[in-house]
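Next up is a structure, given as structure tokens.
One protein chain omitted, others in place.
Naming follows writing order (A, B, C and D), and every chain is counted from residue 1.
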Amino acid sequence: MIIVRPFSRFLFAATVVTAGSLASLAVQAQDTLRYATIGEPPSLDQHVVTSDLATTIAHHMFEGLYTFDANYEPQPLLASGDEVSDDGMTITIHLRDNVRFHDGQPMTSEDVVASLKRWGEHGSRGKLLFANIEDVSASGPHSVTLTFTQPFGPWKNLLAFINGGPAIYPASVAGGHDATPIPTDQYVGTGPYVFGEWRPNRYVELLRFDDYESPPGPASGYAGERVANFERLHFIPVPDPGTRVNGVRAGDYDYAESMPSDLIDELDADPAANVVLNGGPIFGLVFVNSNAGPLMDNVTLRQAIQAALNKEDALRVSIGPEKLWRANGSFLPDGNAWHSEAGTGRFSEGDAEKAAGLAADADYDGTPIKFLVSTNYAFHYDQAVVFTRQLLEAGINVQMVVVDWATLIQKRAQPEEWDLFFTHHGFVPDPILISVMNDNYPGWWATAEKQALKAAFTETNDPDARKATWADIQALIYEQVPTMKTGDVYTYNIASPALSGIEGTTLIWPHFWGVSR
Amino acid sequence: MNALLSVRDLLLVGNAGVDPGVIVDRLSLVISEGEALALVGESGSGKSLTALAIMGLLPEPEVTVQGGGVEFDGHDLLLMPAPERRKVAGHGIAMIFQEPMTSLNPVMRVGDQIVEMIRAHESVSRKAAVARATKLLTAVRMPEPALRLRAYPHQLSGGQRQRAMIAMALACRPKLLIADEPTTALDVTVQAHILTLLRELQRDLNMAMLFITHDLGVVATIADRVAIMYCGRMAETAPVHDIFRAPAHPYTRGLLACIPTADRRGSELVAIPGQMPSPSDPVLACRFAPRCPRADSRCGHVAPPTVTISAKHFAHCHHTGSGCSP
Amino acid sequence: MVRYLIRRIGMFLPTLLASSFLIFAFIRLIPGDPAAVMLGDQATPEAVAALRAEMGLEQSLLHQYIIWLTAALTGDLGKSIFFQVPVLDLIVDGLETSVLLALFSMVWIVILGLPIGMLAAARRGSLLDQGLSGLAMFLASVPTFWVGLYLILIFAATLGWLPSSGYPSIFEDGGITNLRYLLLPSLALAAPNAALIIRLTRASMLDVYREDYVRTARAKGLHPLAVVVRHVFRNALLTVVSAIGFTVAALISEAVVTETVFSLPGIGRMVVQSILRRDYPVIQGTILMIVLLYLTINLVVDILYAWLDPRVKLR
Amino acid sequence: MMGNAAAEAPLLDVEGLTVSYSLPSRHLLGLSRSFNAVNQVSLSIARGESVGLVGETGCGKSSLSRAICGLTPISAGRVRFNGSDLTSVGKVERTRVRRDLQMIFQDPGGSLNPRLRVGKLIAEPLEIHDIGNRKSRRRRVLDILEAVGLAAGDAERYPHEFSGGQRQRIAIARAVVIKPALILADEPVSALDVSLQAQILNLISALRLKLGLALLFVSHDLNVVRHLCDRVSVMYLGNIVESGPTRAVLDSPRHPYTRELVASSPVPDPDRPIRLLAPSDDPPNPASPPPGCRYHPRCPHASTLCESEVPKPEDLGSHHVAACHHARRLGRTEGMGT
Partner (left out) sequence: MIHARTGRRNGGRRLAVFGLAMVTVLAVCAVFAPWLSPQDPLAIDPLARLTSPNAEHWFGTDHYGRDTFSRVVHGSRMAALIGIGVVAIALGGGIAFGVTSAVFPRLGLLLMRIVDVLMAFPALLLALALIVILGRGVENSILAIGVVYMTTTARIVYGVSLRLKAETWIDAALAMGAGTSRIVFLHILPNLMSPLFVQASFVFAFAQLQAASLDFLGLGVPPETPTWGNMLSESRVYITRAPWLLLFPGLMIALSAFSLNVVGDAVRDRLDPRLQTAFSARGRS
């Protein structure tokens, strides 16, 4: 024994003192809502950015002319009403006259025209609408006229969809920018919250807009009255899902998005967290390369691939609890106006034999098929793993190319780099917004049949005609296989039980007006 | 003269490591007040461990005291509680070591190390202790003592470091100084100065000294009396003149015959054949028997007796009677 | 001492310069186009090309390096492609978290590592020593993120004693009490490194204990505590201090993982996130800053060492 | 012709040998300084002769022997061995010539690679110089093992299985296996206990007689040198201060340093105590030697001349050379022997 005992007693005492000093009391900011996000949005500029996360934050400060009510019907927001000419070619939108921007200036038709024009020119969703628009002009201080080249049915839905949508900025802001996102110091909107600051890696802060004039009417969905109860909203990036879960449990966050599906029963039972389902399902899409590679024009081989997939298995593996997924072939969910069963017989056959037969018909020679998938979204990867195994069983030689999301975005723009890639699509209120409808979206599906049906789809304002045409398009998708829907996934968030005003289901993105602690 | 230190039947045992076994085998020795005893032996003979056992510095648990007693100034050191024993260290017995390079703490100033020694045993102010340290350095003939007080060990030469060690050892006026090969690592000219210094201090302060060495030349210079150890056992003890003039033990004779001197120039040295056994080797009654020119069957089986040659001259051997001096 | 300092700093600058070039060259070899990442899912190729041009990605590599380095020397590390704010601002903001995290961890390491190491050395060979040494070895072998996950589960989610994640700056609401956010992460980060220091302290205490001057000190009849504190510990500390250099490197390195697990807004997580976002200027700036930090700490450690060991500064 | 010339010329002839080491500069931009660890030393050894080189730590005796063996670069001067100038011949030739010059080191353990078996170790010089084949080398190894008092079976063992004395026997076996003309022994017995020291000294003497080896024996132990060497050179701070026949130099030294050395060396005789001739043991700093005679700060006989002028080596008769201004005055009358 080298050292005497009194010495070790001394050490022990030191350790105890240290351990004691650990205790520390929690301090809570009462008037701040803390929202744990999956990451950081690229920008909050709604015109050019389509990230859901950006919209979750931005729709508290940017508003469009219309928004959706609880039934996904477009309702006026900054608009007060509209008139459509009988030929459907001219639409006049009346604006509310009590709206002020965050900088104190009143909103006029001039601001609306400038915003719509920038969106129409540089926003990817804006282009869809503006392809049919001849002119936008102010027809009065509080009214705007859209002149169409042909009748265009989905106009109001497009105007109401704030994600990548026509947020109204002051003319000075909207007029001064092109496709590059506007900088944070020019985030001036009309919503109940004002941009505070963006602390990279820490949070995005929004502050209550004290001069906010709420739209009239009872709250329904995003429509109606908007009351800001919190002094500020903090959107805090917490990329690790486990940390988000435990953060709400521990009281560090009031709300956390995008929860792991397998935890739903546990969280449902947990008194420290309330489960909030997301209203519209998201759905996975496996795009097929129509520009290069073995699948470019080999429709039979595409059908072989489609036939091999059992999407139910993939959903069960990737999502787990059955209440969070539907093996639903229709691009829009059951109950939605756009729901259709057209073509869905081919949705999830999971028939290896049939697939092998089709592959043989297609003269498939075992050429490797490159399946691009990222790990950033667990369910992409999980489903891709299952699909790959199913395809291998059908004798189709699929090789996964696993990259991160950033690389995937880069690679998918290069046709020779891939044959299939996995992405997902958020809920949209109008099928025109589904990416496969865009000829320039990677995959580059632009067959003559598609072009004809797409024209028919947009040229009419008649809802029934449009629904029928959409069913035809969906059938064509199952026929030509430009993309394969993998099923609906209902994501969910959790909220602190201390919050009131949170509904059990979000419409699309969570919102915090009308919510209080 | 009174016995200042007496070691009785000291038994040191190695428990593990390279050489388990009995390292020091029932060794007894006595030092009187003011006497300089040289403890002589080759490496591995156990002489250093004997000194460490006296100081209570054995590298336990590798080597432990398994028997015998160490009595100093009338108290049994081995039975003494640790705090009291620490008081003896420094005050009663001080020790200096072989390696002046490594025996001083490299990150502490020389003065502080001496002051530490003083203040560990006497309640004096730091200032007084510093003053005393300066005096001590002067006493050991350290050049520029005030300057050296503030130096770090590596700034001193080997001889100076050994002087600092001696100053530290003498700080509390010990009655016995144990010097474990203090000059082995030094050059001969430096060694001469240190040996002379030690001899003078020892006589001036009437301090007893246990001087451990393997060098018979040094023994001749420093010792009043000599104890020769072989392989953990005492071979012979005698006044210094008797050892060189009339060695009784064959080992002592062999050692003396090994040394090349002017007289033996050119002729072959009479070397002791073989080598010293290690403690783990099987033990014979006389450990030197395998190398002894005079060994017979008795030596292997019967423990050698203690033979009294003269009043202060003892040898532990069956064959001391006859034989030639070298 | 001055000469030692100058020589030591003379070694520091070329290493830093060479590292800066490596950093720059490395980053350019990474596949992935920052412009495409930034514009997102629905971007058109034209918009991507325009943005590339605007960001200077079309110029020659050497040209880009020289521009970057000259600017870096004046403190301008460029602008984050993703956030559109100066990289330096991001780093400065991230540094608060990372430096505090590292400091906190160092505190753990020192208050756990040194005493336990000393205790194990003091009770060398005992059951306590075997237990502590075994535990230290085990902790050194456990992935930090694994420890972190369990710490969150136990202390935050289940017991609710400490915050699970995030770190609001101490300059914001809550002030200094915000440091509690760093308790768990720093503990997770410290665990394996404290284990290292335990082992190192124990080993060097035992090494020093075998030194002749410790025997000298014991021969002087000093109290064992005085021997340990004045003679053994100070010398053993030399080894430990020189280990602090790579302990800091380990902290910085593992902070990347720890900050990810605990969602801390530090520069470690910023590196990972920026790699995923292909935010070149941020990656470059942050790694450069980390390397600078690391080299500086090593410099400080060496100077500290020289200060502790009189043999060095006079050489 | 060749044989004759070689017989007349000394086996080893060192002339004006200087070894300098550089020190880090005092100032960052200053020129790097250097000092001469060996300062213009001349030395020669005839075939079969044994020469002792004596001095204390830092006197340059090890640097000198290492320089002769080519382990330390030579800054100036010439080393002729066996008729070749080692400082100017090519590498191949130098290796060939070096065959006849082998070295034994102080630390018997350290000079043997712990990973090689004794047989391999001893055969190494034969392998390096490509002498014989595997079989003949093996035979020579076994022969030499016996000659140094080890068993044939020892060839299969590793160095750590031997004691210090036995290891030095192995080192000696390795040095002589190639039958060199000169062995350079750097303190070969100072790490050994006195009983083993005697064994090794006897072994070296025996081998020298048997093989007709010349010996350069570096040591700090006057007794050992006195026992083994025909001639001796004494070094102080890089210079040879005195040299000559062993008996003459050590029994009646003429240089004050040699006198101090002899007086300081303890003799195993209580009636012949050591004496202090110098006032202090202030160690010399080899890096900044004093001007004039390097010994003068310690010398009891120093005069003002010694402080300024470097003394030249002076032959005092019968090859007894001393480099001291007062060598003649410090005559035999003050002889050191008893």
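To be clear about the criterion, contacts are C-beta pairs under 8 Å (C-beta built on N, C-alpha and C of every residue); 3 or more make two chains touch, one makes a residue touch a chain.
Everything quoted here is computed from the prediction, not taken from an experiment.
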| item | value |
| --- | --- |
| Residue of C:Ala50, C:Val291 or C:Leu308 in touch with the missing chain, whole complex considered | C:Val291 |
| Which of C:Ser133, C:Thr216, C:Asn235 or C:Ser263 contacts the chain that the document leaves out | C:Ser133 |
| Residue of A:His177, A:Arg316, A:Lys354 or A:His424 touching the missing chain in the full complex | A:Arg316 |
| Full-complex contact with the absent chain, from D:Thr95, D:Ser136, D:Asn285 or D:Ser308 | D:Thr95 |
| Residues from chain A at the interface with the omitted partner, ascending | 240-242, 245, 260, 262-263, 266, 313, 316-318, 320, 375-376, 378, 381-382, 385-386, 389, 400, 402-404 |
| Positions on chain C where the hidden chain makes contact | 14-16, 18-19, 22-23, 26-27, 29-31, 124-125, 127, 129-130, 133-134, 137-138, 140-146, 149-150, 153, 157, 192-193, 196, 199-200, 203-204, 206-207, 209-210, 239, 243, 246, 249-250, 252-254, 256-257, 260, 271-272, 275, 287, 290-291, 294-295 |
| Contact footprint on chain D, counting only the chain that is left out | 66, 69-71, 95, 98-99, 102-103, 105-107, 110-116, 124-125, 128-129, 171, 174 |
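What we mean here is this: only the chains that are shown with their structure count from here on.
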| item | value |
| --- | --- |
| Comparison of B-D and A-C (more C-beta pairs in contact) | A-C |
| Whole-Å separation of chain centres (CA-atom averages), chain B against chain D | 32 |
| Between chain A and chain D, centroid-to-centroid distance (C-alpha), Å | 88 |
| Length of the line joining the C-alpha centres of chain C and chain D, rounded to whole Å | 54 |
| Residue list for chain D, restricted to those that touch at least two other chains | none |
| Chain D to chain B touching residues, read off their complex | 56-57, 163, 165-166, 193-199, 201-202, 205, 220, 222-224, 226-228, 246-247, 250-251, 260-261, 263-270, 272-276, 278, 280-283, 337 |
| Chain A residues within the chain C interface of the complex | 1-4, 6-8, 11, 14-15, 18, 22-27, 29, 32, 39-40, 42-43, 48-51, 122, 124-125, 164, 179-181, 183-184, 198-202, 236-240, 242-243, 245-247, 249-253, 376, 404-407, 409-410, 413, 423, 435, 438, 440-441 |
| Residues of chain B that touch chain C when the two form their complex | 52, 55, 57, 59, 61, 86-91, 94-95, 97, 99, 102-108, 116-117, 120-121, 152, 154-155, 165, 168 |
